[in-house]
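Only one protein chain is missing; all other protein chains are in place.
== chain A ==
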Amino acid sequence: MSVAVAGVAEHLKAAGRPLLVPYVMAGVVPDWVELVREVAAAGADAVEVGLPFSDPMLDGPTVQRAAARALDRGARPRPLLDELAGLDAGVPLVVMTYANIATTLVPGRGVAGFVDHLAGVGVRGAIVADLPLEESAEYRARAAEVGVDAVLLAAPSCDDDRCREIARASSGFVYCMSSMRITGEQEHLASSARANARRLKAMTDLPVITGFGVSTPAQAVQACADADGVVVGSALMRVLVDGAGVGAVVDAVAGFRAALSSASPGE
């Protein structure tokens, strides 16, 4: 099944292994589109593409620095998205951003304009970090119409009923927030990560992917004892903002892939 015809969930299920979703901040380096392609080739099952925002409420220092670096280079969300048009990374691209960008990307068209634009450049899914269930009806409806999966986040602070609602409303996968922290590397995987993933797995057939603070291959393996996969963001972006080249990011992704695959009896 090709990426073009499948939704994100179908593609991820077809992978049949612990899922690896690396995060790349769009525009963080001049050849960032090439970085997306290489990260995918290094063993990603989907790539989360961040759109830089001046006021990222949920991001820690590393992703903030990556966003600032992109913005300082003059990168802006709409032209960045347009750079993705025609990229065949072989895996689904899922854009992560904030409600202000989703609301204003296409002036006068609100969230409908946003998801239309994503569909137009071949992006298969979207995560809008500050668009919670209650505010997301129009966005989800339009996304479904144009074939973009609207991925919702479930936090450890949600009660079971709310988690169930989030799981039901989400498409593509369910984003399992590992802990009550903003993004950023952590020394240990939070104990809430596995508990939240277990809870969500019992509520949905969609892949459950754990993110926030998954910092090392060992933590990724640990998280995948309960979740279907992991998002790795700060650990990769730190490599770049600390000055290493894109090759180092690709190597890091390969390291995560190897650890996850060797830990999987099915591989």
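Everything below uses one rule, namely that a contact is a pair of C-beta atoms (placed from the backbone, for glycine too) under 8 Å apart; a residue touches a chain by one contact, two chains touch by 3 or more; residues count from 1.
Note that in this section contacts and distances are computed from a predicted model.
Visitor: Can you tell which of "Putative NADH dehydrogenase chain H", "Hydrogenase maturation factor", "Tryptophan synthase beta chain" or "Permease" UniProt lists for the chain that's not drawn?
Guide: Checked against "Putative NADH dehydrogenase chain H", "Hydrogenase maturation factor", "Tryptophan synthase beta chain" or "Permease": the hidden chain maps to "Tryptophan synthase beta chain".
Visitor: Give the residue, chosen from A:31, A:72, A:88 or A:251, that touches the chain omitted from the document.
Guide: A:72
Visitor: Using the document's definition of touch, tell me which of A:26, A:39, A:123 or A:154 contacts the absent chain.
Guide: Of these options, the touching residue for the absent chain is A:154.
Visitor: Decide which residue listed in A:40, A:99 or A:118 touches the omitted chain of the complex.
Guide: Going through A:40, A:99 or A:118 one by one, A:99 is the residue touching the chain not shown.
Visitor: Which of A:41, A:58 or A:195 sits in contact with the chain that's absent?
Guide: In the complete complex, the chain left out is touched by residue A:58.
Visitor: Identify the residues of chain A touching the omitted chain, counting contacts across the whole complex.
Guide: 53-58, 60, 64-65, 68-69, 71-72, 76-78, 98-105, 107, 129-135, 152-159, 162, 166, 177, 180-182
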